[in-house]
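Below, a portion of the complex is reproduced, with chain positions unchanged.
Residue numbering begins at 1 within each chain, and the chains themselves are lettered A and B in the order written.
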Amino acid sequence: MTRVHVWGASGYGASEAIAFLAAHPLVELGLLESASLGGEPAGLHFPRLRTLDRSFDFPGAILSAIEADDVVIMGGAHGSAKEFAPKFLEAGARVIDLSDDFRLAPTRAVYGLPERYKAQIAGARFVANPGCYPTATLLAVLPLAQGDNEIAQIIVDAKSGITGAGRTPSVRALYAEVAGDVHAYGLEGHRHEAEIAQELRAAGIDAPLVFTPHVVPLARGMLADAYVMMRSAPDASAVRAAYARFYAGNSFVRLLDEGVSPSVAAVAYTNDAEIAVSVHGNVVRSICAIDNLGKGAATQAVMNMNLMLGFPEECGLDKLGRPSTGAPYGARSG
Amino acid sequence: MTRVHVWGASGYGASEAIAFLAAHPLVELGLLESASLGGEPAGLHFPRLRTLDRSFDFPGAILSAIEADDVVIMGGAHGSAKEFAPKFLEAGARVIDLSDDFRLAPTRAVYGLPERYKAQIAGARFVANPGCYPTATLLAVLPLAQGDNEIAQIIVDAKSGITGAGRTPSVRALYAEVAGDVHAYGLEGHRHEAEIAQELRAAGIDAPLVFTPHVVPLARGMLADAYVMMRSAPDASAVRAAYARFYAGNSFVRLLDEGVSPSVAAVAYTNDAEIAVSVHGNVVRSICAIDNLGKGAATQAVMNMNLMLGFPEECGLDKLGRPSTGAPYGARSG
């Protein structure tokens, strides 16, 4: 079995990845390197890992033990992968980086949004896992790239659980600051805008974007409401058809029936995304719900890993957190 | 002292009004009529009213005791004021109705948004208190009516605490349904849209509106993000000046400095509204935070009452829930 190490293992996204990797039938959990919690039992710090009888490994552990064709999932703070990802690659490992260090040109790895770049990911040894805001936004908007209507303006109003801010303690992420409040932030610009814009442009969408992220009282979850203003009123059924076409064969994206709302609770602990699209005059409203720690981070990384290793894309993802539709595990994942 | 009755007294908005009325220095709390909780101690059902030594009164109590120049604040379910408001008016009372029964033409009372209709409210005997969504939306958008730029499209993405759904038990308002979830609702239309549209038109704004309400895990609070698309790029300082002009002399609306975000927590338990406005190309983004039970219901009703009775508009509102800037109470309200 392929050995998968987790570097920067004590963040929210990384610990979520560990939970899924530990239960993945086709990989073996390797080292769990943490700069801050080396030597500490994982279960003491992450309730979700209580049943995992493992301690975090100390800095340097992965680099000294790594072998060719291991996988490293990198979960450290933004900026920290810059130095180590090249070393892991040089050692012959495959790397999936959860940070934004390698998402933007000119230092890009393959952009790990499977609904868009499945073929490229399949052949890649180095994947930059998308941010949670870009994931939700791109899933909501990309199908419109295929349409004939010209986009005049894109407005994205996104609501995020606070784990998006990471596990390094900060006043803004304290319970007493988050509970009872809802507010926008980054009013003067958010670092994810460049990532969103890059990928929209790559898909041929070059309209101006107003992106407003909000913190809502959720530990996990993200809802992105995209309002795409067209130069003329699009046909509703054509728009719906474009979305259906775009997501045909994508097992984790659910297009909801008219009138049904995407629910953050419905995708919690999963790699699923729910999308509802509707047309209101010149405006296409496309709402996307994901788990910022799941499809927005850890499970998307596992899916990318599956693609990179040639496993079925659902492997290790369909039975965790949320049950799916009842077929025995073995029947589905091969 | 003027006697103020509360009809439909056992809802969330009404109980909030009772709390403020009980502490109001210039009125006397009258009857608290409730169809469902007549005879029950108010403090047993509303923790916030624990120190109020009062029981709810039985149906019919107000009508049999009402005197000319009493005030009745009506907090019953939508539809229920239709029958009783005329009776209270006929008895010579002043009426402020929290429901939407008299907000829309042709059966309108004076629309009780003081920032827009202060003069009309001052002379009124019958005021329809605005809904919480219309209050937040109109406060965010109305100042743009004065501008020269033509509005092409209005998009409002609103987030509400669940008390907006009322206190009549429903599955959707259960703790286990609201906690951990964020979702839009009313995707095919929301009853508040007509109210918003009516008031925008009255102000000369006739652009198409896409309105998306969301439930967020809050007991109280509302954030409305209005994205107003202009036909050409407006001047940011002109826009800010228009907002400053519109709210000059309005003691409960705070225009925030650039980069500061309106916060639902900052307005909780108050009649305050916070607004941040900025310009992004052709789009004016105006974000407004209110307490849906305060400025969106109960405290707006108290403010309307103050205006109707000729009291200082802040009376009973500046010292409750949240302290204001330190001047002794008497110095301000008397």
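The criterion applied here is as follows: a contact is a pair of C-beta atoms (placed from the backbone, for glycine too) under 8 Å apart; a residue touches a chain by one contact, two chains touch by 3 or more.
Since we're looking at a predicted model, the values are computed, not measured.
Novice: Please state how many copies of the single repeated sequence make up the complete complex in this structure file, given that 2 appear here.
Specialist: Altogether, the complex is made of 4 copies.
We adopt the following convention: only the chains that are shown with their structure count from here on.
Novice: So what's the Cα centroid distance for subunit A and subunit B, whole Å?
Specialist: 39
Novice: Touching subunit A in the complex: which residues of subunit B?
Specialist: Per the touch definition, subunit B meets subunit A at residues 153, 155, 157, 159, 180-185, 187-188, 208, 210, 212, 214, 216-219, 221, 223, 225, 227, 229, 258-265, 268, 276, 278, 280-283, 285, 287, 289.
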